[in-house]
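With one protein chain withheld, the remaining protein chains of the complex are depicted in position.
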Amino acid sequence: MLFYLFAAVAVIASLLVIAQRNPVYSVLLLIASFGALSGLYVLLQAPFVAVIQIIVYAGAIMVLFLFVVMLLNAPHEETQHDERVHPLRRAGPMRFGAILAGALLVELIWALSRSGGDTGAFDGGGVTSVRALGQSLFTDYAFAFEATSILILVAMVGAVVLARAERRGADD
Amino acid sequence: MTPLLLAQIVLTLFVFVMLLNSAAIMVYVERKVAAMLQQRLGPYLVGPRGLLQPLADVVKLMFKEELRPRAADAILFALAPIISATCAFAAFAVVPFGAQTTLFGLLGEPLRLQVADVNVAILVIFAIASMSVYGIVLAGWSSNSKYSLLGGLRSSAQMISYELSYGLALASVLVVGNSLSLTDIVNHQSGYWLGFIPRWFVFLQPLGFLIYLTAGTAETNRAPFDFPEAEQELVAGYHTEYSSMSFAMFFLAEYINMVTVSAVATDLFLGGWHGPFLPESLGWIWFLLKVAALLFFYVWMRWTLPRYRYDQLMKFGWKVLLPVAVLNLIATAAGVLYFGA
Partner (left out) sequence: MVGLTHYLVLSAILFAIGTAGVFVRKNLITILLSIEIMLNAVNLSFVAFGRALGTADGQIIVFFVMTVAAAEAAVGLAIVIGLFRHRESLNPDTFTALKW
């Protein structure tokens, strides 16, 4: 029951994200969608991932998006075409995108329901303890962990360098 | 509807009402303590010794006209104080404030004095602290005025910068306490060394305690880190355009955030509800005393220390507090490895 509630919130919020004109509303709706996904993770008995989703995605990445939207004073999207025309009839990438998404969805649902009625119920519990996650993370996946830390360092340096204002001969 | 479920519902309502009361009490305490520190009287007209002053403030705020600038974004303008207040209350939901009690044998099983006993409680507090940034940044943006926007952006940048040190201080406690659940950490701190020194984590982690309090002060936008809402600088920062109940909600959110930071510090570092002379079931009295002491310290800091300028504040957060917090974590981990605590 809770699953359907969270799933509905996630899907509706995501649909509204791609349908909104105002980018600030898009970011806020995406945060709502992430909240619903976090609830789904709790239902899947993964409390650590649920909380990390809120901390990292909804609390940090989306703040970053919001800052950029506000600092750029992102304009509402100009529309070069008539809004009332259905996406399937608009020219070019829009039609392609809508059809592609529809085809992808149909294909995925077909592939997933090929199990023939067996919904693959969850047997046995998941791994909920953070201790077990930590042990696995630092022993089996230790290399990936270290590589990720270098990735974050590179991303940090890259973001700072790319976003720095161009100055001609001025020093900071 | 078992008695335990009924007791839990009553407990939730009780915590909510007590948080509201604590905000009102903090309003009075702040003004009286400020007055004493500045050698004047403070509120004394309303009620005996001015004790009804918070009531007068609430009545005044309720009767003020609710304004909204015409160019303000209506939905976000209304949503921002709601987000702030909600996150402030929600963070207290995982804080335990007393030992398990059976209410003098009325209940079949013991009731935990905690609204929600999650075994990742520390992370939940951190998550809700991350979400409260949105209340401020949306308030700043939706007011559509330059003071609000600057105040909002600066305040949220400050909050997300100090969140890192906050999280690292929490991580150091996690290393020592070996659990993410606040109840377990408090229970770890019962008992005494040498018979009279309580086993509080503040003695194992003095630097962690200081880092936590500093980061907590910056997170709640209190002095000396309250540049974004300083009257002399930015009118009132992100809540310039708010009046009446919306302003009251921001006000409320700030005080309740203070109470939450103090309560979590008490649980993590000062032994929670453990204390001498009282039985376990009355431990919540010790908890209240410790939280009150921390809150007094908060108010004392505000009216004693001068305010940091914004760039000094950010430099301090990134160049001083963060490296110190990282070193503290490494030293703690090394200590635990060596001493095997």
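Per-chain residue numbering starts at 1, and chain names A and B are given in the order in which the chains are listed.
Keep this in mind: contacts are C-beta pairs under 8 Å (C-beta built on N, C-alpha and C of every residue); 3 or more make two chains touch, one makes a residue touch a chain.
Computed from a predicted model, the values in this text were never measured in an experiment.
Colleague: Which chains here would be touched by the one that got left out?
Modeller: If we consider the entire complex, the absent chain touches A.
Colleague: Please output the residues of subunit A touching the missing chain, sorted low to high.
Modeller: Contacting residues on subunit A, toward the hidden partner: 3, 7, 10-11, 14-15, 17-18, 23, 26-27, 30, 33-34, 37, 40-41, 43-46, 48-49, 52-53, 56-57, 60-61, 64-65, 68-69, 71-72, 74-75, 77-80, 87, 93-94, 96-98, 100-102, 104-105, 108-109, 112-113, 115, 119-122, 124-127, 132-133, 136-137, 141, 144, 148, 151-152, 154-156, 158-160, 162-163, 165-166.
Everything below uses one rule, namely that only the chains that are shown with their structure count from here on.
Colleague: Using mean C-alpha positions as chain centres, tell me how far subunit A is from subunit B in Å, no decimals.
Modeller: Those two chain centres are 30 Å apart.
Colleague: Please output the residues of subunit B touching subunit A within their complex, sorted ascending.
Modeller: 73, 76, 118-120, 123-124, 126-127, 130-131, 133-134, 137-138, 141, 149, 153, 156-157, 160, 180
Colleague: In their shared complex, at which residues does subunit A touch subunit B?
Modeller: Residues in contact with subunit B: 24, 28, 31, 47-48, 51-52, 54-55, 58-60, 63, 66-67, 70-71, 130.
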